[in-house]
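A single protein chain has been omitted; all remaining protein chains appear in their positions.
What follows is chain A.
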Amino acid sequence: MRLTFCLYAGMRDVTVRNWNRVWRNRGKFYDYPAKIPQPLLDRGTEVVDMSNQKPQLQQWTPPVSDDPRWAKMIPPEEQPDWKDEPAFVHKDDVRLFEGVKQACLIAKAQHFDSFPPCVDQLIGAVETSDRDLLLQRGIMQSQVWNTDQDKLPHPPKHPRKPIWKWKRKHGITRLKSSLILLRNMLRMSHSHITDFPSLNLRKQIVDLPFYSYVMYKDKPIIMRETLDMLLTSDQMLAPFGDESIIDASVMHKIPDMWPVFPTVDFLETNNYELCNEAGFRREGQFTSPHTLIQVPRKTHWETQNYQASQVMTCLQYTAALARNKFGEDVRILPEPICVQHVMLEESRIFFTFFQLNTLDLSSDTGIKNLVWTGPVSQLFEKVMGQPWMPRPLKFDKLVNFNPAAYENFLAVYLSGLPELSGKSRAEDLS
């Protein structure tokens, strides 16, 4: 059977109400030709087909010509940033299926599955007074004490009760609780300013937009994103890997993922610009990025997917910094650019450290960029309540408090301090 558009629209909306709506708007009778009596035709009477008569309405124009409420959507082809050659798009909701391996292929990076040495030696080096109390206060504020009453999504299916009808819950959303916990941990870390006065130079910039691109195999991968927070300092971070590691990376062979291209997960667009906007219009005293901080909007990913997203964000951001600093055509960077990335997902903290050595991503030879991914730090665990069970199991619980996760966060925050780096150098010499 051949279905017309009208019929198709009606069949997709099975309900009678929608059928009636479609019929009212698009429905059409097949009208047989009118049988006009011959005498009327003989008399020359004018015959008017009333079914095609439409009332002539006066075209309405908005009172203000450029009122945005009635602005018409410009098609993508007519927008000023239209390009004939499409580009890949990376966003924070793009999940790289193969994880860090796939991200390293795009970034032409050598991967180390640990903290970099300069950060690793800071873990546990500084003690925080009342650490556990302050951390537990922060957790309670983010999970319980905040007065938000937003609508929460239903929890995933429980294997023992797959058809349980969950009651609607209201409370603190996952995003909000992550942001509250992040703010508390940053405040705790910043409280060491009495011991390390250089922390006065750390600045927090919230919702920083950046727009960057990298060329992968002669095709741009663009990223237009808003960072949740950027920690800045007065000077750039020292390289995580020294020259020996950079030289050794020439011999490193990045594992391939044949027959799949690393760009398989990206979408394509024709509306883009090749920009190098790192969030600052001009360089100032506190415009040296130290740590990128993001809170993921997707909560069901695996660890490797989060870490891959971190690597891609670091690559795009450092690429914008490098082109601003060394020119548009820079290939091998005269000096490396390093940033840290922290991602806080409710109770888990992901750490990634990125060192940009080259922007020549087309070839597999030459020096590579360097990536360190630290182990996942779980600050606590949230056990979902089971309403069908008796009281102890009925409600949500926060268990397995692990303050050692904060030590990793503190080490990342204190990384690059002149007081600590001087101390570590002295220890190395001794």
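Here is the rule we use: contacts are C-beta pairs under 8 Å (C-beta built on N, C-alpha and C of every residue); 3 or more make two chains touch, one makes a residue touch a chain; residues count from 1.
Here, contacts and distances are computed from a predicted model.
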{"item": "Among \"Exosome complex component RRP46\", \"39S ribosomal protein L2, mitochondrial\", \"UBC core domain-containing protein\" or \"Ribosome 60S biogenesis N-terminal-domain-containing protein\", UniProt-listed name of the chain not shown", "value": "\"39S ribosomal protein L2, mitochondrial\""}
{"item": "Given A:T263, A:T303, A:N324 or A:S421, the one touching the chain that is not displayed", "value": "A:T263"}
{"item": "Residue, one of A:K35, A:K72 or A:R391, that touches the chain absent here", "value": "A:K35"}
{"item": "Interface with the undisplayed chain - residues on chain A", "value": "1-3, 7-16, 18-19, 29-30, 32, 35, 37, 39-40, 97, 163, 259-261, 263-265"}
